[in-house]
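The block underneath contains the structure these notes are about, expressed in structure tokens.
Left out: one protein chain. Kept in place: all the others.
Coming up: chain A.
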């Protein structure tokens, strides 16, 4: 799947998008413009027949905009790499990227639009667990498979939706891979601070379960609104609880603020952020010395790409990311989009045709040497309507002296 030669297609050859239908206008200029637009639309659809469309729903604006844009940038890299190598089934692929505005209602509208209007046979999305859970019933309704690239809530693959194929790890997998580190870090009592949504609650539940099984005392479980920026109340309570380790689950913006505010309140506990959307590089830049001594679970460690299962894929992705001038802090997020598109395209190749039902069946057979590791799906959820779940590796990194390092035990 991943070919050795990497040529970048010119940006204009990709990302052609069909605009919204022309609005009625009373001015002559408006009519002319509408005419031109109509012509553009018809040529657009001619070109579209020669490509295979893949839908993408990501939060490009709103609370998760930073991460959603990284995933979209990673997806674009995969698109160009695949097209430079000749596309799939003799056709070029074309991503149709829609903005779900970090909003579950909008997310449902984006997949409906992608399926009904753009007629995409497969969709990648929708970043946060809440957004993904919102679009899942639509995928089942229209019988179109969904490649889930980021979300970690257990509910996604246990809901009995056979159209869901997740390449990112579940919170439970993350907690399990953390298990051997509990003793190494000497954790005796743990407190939790998580964002109040499917992602945060799911992660805290799984980690607490795992820690209890390891004989660790669980102190307070604090939550925060996904938009909140002041956590003094929660951190004061956590300080009073007196655990030696604080597990934090949220996106990078809140992680930054929590590190800073924990320092202001002189919280002594070691901070571990989970979920993999923590962009440690961004934490180093933005939280400064408050980030020192903190640990982070990531699903791709760009600081030492040689440790991953498929270093070639990782290095190709990293080189192109750098060449395009994308934010280095986004490397730990963008690979999800890169792998997601490769997975969808491999399924199209195995299926031999770009049709939803065939792609869904083919997803069970794919084996993709991705940045996430060797992507393949195992069955999860109620028998008869299982969802596909990949089993990626989880890495723990530490920030020390303003640098991201491998933790030493």
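We adopt the following convention: a contact is a pair of C-beta atoms (placed from the backbone, for glycine too) under 8 Å apart; a residue touches a chain by one contact, two chains touch by 3 or more; residues count from 1.
Assume contacts and distances are computed from a predicted model.
K.L.:
Among "Branched-chain amino acid ABC transporter permease", "Peptidoglycan-associated lipoprotein", "Sarcosine oxidase subunit gamma" or "3-oxoacyl-[acyl-carrier-protein] synthase 2", go ahead and choose the protein name stored in UniProt for the chain not displayed.
P.N.:
In UniProt, the chain that is not shown appears as "Branched-chain amino acid ABC transporter permease".
K.L.:
Sort through A:52, A:66 or A:95 and give me the one touching the missing partner chain.
P.N.:
Reading the full complex, the residue touching the unseen chain is A:66.
K.L.:
Check each of A:105, A:217 or A:232 against the chain that is not shown and name the one that touches it.
P.N.:
Candidates A:105, A:217 or A:232; residue touching the omitted chain: A:232.
K.L.:
So one chain is hidden, and I want to know which residue out of A:175, A:252 or A:362 touches that hidden chain in the complete assembly.
P.N.:
Once the missing chain is taken into account, the touching residue is A:252.
K.L.:
Against the chain that's been left off, what residues of chain A make contact? List them.
P.N.:
Touch with the absent chain occurs at residues 60-63, 65-66, 68-69, 196, 222-225, 227-230, 232-234, 236-237, 239-240, 252-253, 256-257, 263-266, 282, 285-290, 327, 329-330.
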